[in-house]
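Only one protein chain is missing; all other protein chains are in place.
As written, the chains take the letters A and B, and residue 1 is the first residue of each chain.
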Amino acid sequence: MKFNNRNVFISNKATIGKNVRIGDDTTIYDNVIIDDDSIISNNCIIGEPLSDYYDDTNYENPITRIGKSSLIRSHNILYAGSTFGDNFSTGHRVTIREYSNFGVHCRIGTISDIQGYSSFGNYCWLHSNVHVGQKSTLGDFVFLYPYVVLTNDPTPPSNICIGPTIGDYSQVAVFSVILPGVKIGRHCLVGAGSTVAKDVEDYQLVLGMPAKNIKDVREIKSRESGEAQYPWPFRFDRGMPWENSGYDKWKDEQ
Amino acid sequence: MKFNNRNVFISNKATIGKNVRIGDDTTIYDNVIIDDDSIISNNCIIGEPLSDYYDDTNYENPITRIGKSSLIRSHNILYAGSTFGDNFSTGHRVTIREYSNFGVHCRIGTISDIQGYSSFGNYCWLHSNVHVGQKSTLGDFVFLYPYVVLTNDPTPPSNICIGPTIGDYSQVAVFSVILPGVKIGRHCLVGAGSTVAKDVEDYQLVLGMPAKNIKDVREIKSRESGEAQYPWPFRFDRGMPWENSGYDKWKDEQ
Partner (left out) sequence: MKFNNRNVFISNKATIGKNVRIGDDTTIYDNVIIDDDSIISNNCIIGEPLSDYYDDTNYENPITRIGKSSLIRSHNILYAGSTFGDNFSTGHRVTIREYSNFGVHCRIGTISDIQGYSSFGNYCWLHSNVHVGQKSTLGDFVFLYPYVVLTNDPTPPSNICIGPTIGDYSQVAVFSVILPGVKIGRHCLVGAGSTVAKDVEDYQLVLGMPAKNIKDVREIKSRESGEAQYPWPFRFDRGMPWENSGYDKWKDEQ
């Protein structure tokens, strides 16, 4: 239903792989490379030109690369100069600005707004309406839940731009803000509605405004089963590389 | 100005009622039914296919039904498999995923993101930028204000999905989060910026992070008039079924 080649515009400077499907009302600008077996759904803009384009008559669009088997849902705006690893997928109305680099198997939720100049590891999952300020750095398997905001200006307004760093496997729950330059370790959990103003050690649960250390995440038990809930890779594997082997075995093989 | 039949695509498997207007740049996919006297404004996608569509060559779009006299403003994405009662209306850029069922006279505000598999009573009004996680249940006359978030995963990430339940006439103010599985009674008021982690009894005002019981809503007086402000149906009737009769009389007739 979506791939009728109706009102589709593809630059002759774009490179489209094998078995790529491009939806109606979608525009692919100069110097975009889309790898094999990917789907760009309808009403998308891929390779959005940077601001200089509006003034510079010699403007050349930087290269944008979308890895293979990716699925970009409708109404995405992906700027030129960003790279998306294989199996990248998005919800609707995602905006990702220039020089954002994603590992493989990342997922970005509906209406999320990635401001650019940031780095994402493998298997980062951002849910709906997440805002990532410039110069943020995420490790692997970092999950950000709805309405999480990563900031970068300690004394607004200023020309300082120091984004947060979030370590592998850490989870940031809904409506939390990570303040500029804060470093969150590995396997951390930030509770809902927190404002994180200080660095967080590995395996810490933090909560509140400002966020305080509550306990080690390994002490969090399920109310139902009484079993430990964290580190989460031991109990959650949907879509993860250890889905068939178990985390222990997969980890040993890395 | 909006109904020039420019770049409009309507599936020949869609059923369009009498006196329906469809805006420019709008797409209506398979198995959508639009009842009489409704308006689908410009740049909308109605009957968005579910994820299976991308892989399943035998995919058939589930039925989507929009009741009569509805007004869908521009840039909405309404997934297939959802049903919208009569007099449904939306702001701009609303995304509503599959198997969301709405009673009559519901309103959904600009940029709101309804994740699907949820149930809404009659006269639910969601303002701008509300996020409703899957498996949420709302009664009648529930109002959610801007940036309210309903969540469903108690130990993220997990495969557990237990949405909140919100009773008739309850109001959730701006920037509040309702945590997974929480049950909010009837005629409650959740104050701005609250994180609701425990069930709320009928007629309670709760506030804070975590939200605490403050008082019975019937004790809230207007600063100006000194009069009781809740239950609100006694003082507010715009767009309500008791608009001409008064709430008492309407209630008696139910």
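Please note the rule applied: contacts are C-beta pairs under 8 Å (C-beta built on N, C-alpha and C of every residue); 3 or more make two chains touch, one makes a residue touch a chain.
Keep in mind the model is a prediction, meaning the values are calculated, not measured.
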Sole touch to the unshown chain from A:V149, A:V172 or A:L205: residue A:V149
Checked against the full complex, the residue among A:D37, A:D113 or A:D216 that touches the missing chain is A:D113
Out of B:K13, B:R65, B:H92 or B:K183, only one touches the absent chain, namely B:H92
Subunit A positions in touch with the non-displayed chain are 7, 9, 11, 25, 27, 29-30, 45, 48-49, 53-54, 61, 75, 77, 93, 95, 111, 113, 115, 129, 131, 133, 147, 149, 151, 154-159, 175, 177, 179, 195, 209
Logged for subunit B, residues touching the omitted partner chain are 1-2, 4, 6-7, 24-25, 39, 42-43, 71, 74-75, 91-93, 110-111, 125, 128-129, 143, 145-147, 171, 173-175, 192-193, 208-209, 220, 222-223, 229-230, 232, 235-236, 238
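Quick note on the criterion: only the chains that are shown with their structure count from here on.
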Cα centroid separation, subunit A vs subunit B, in Å, comes to 27
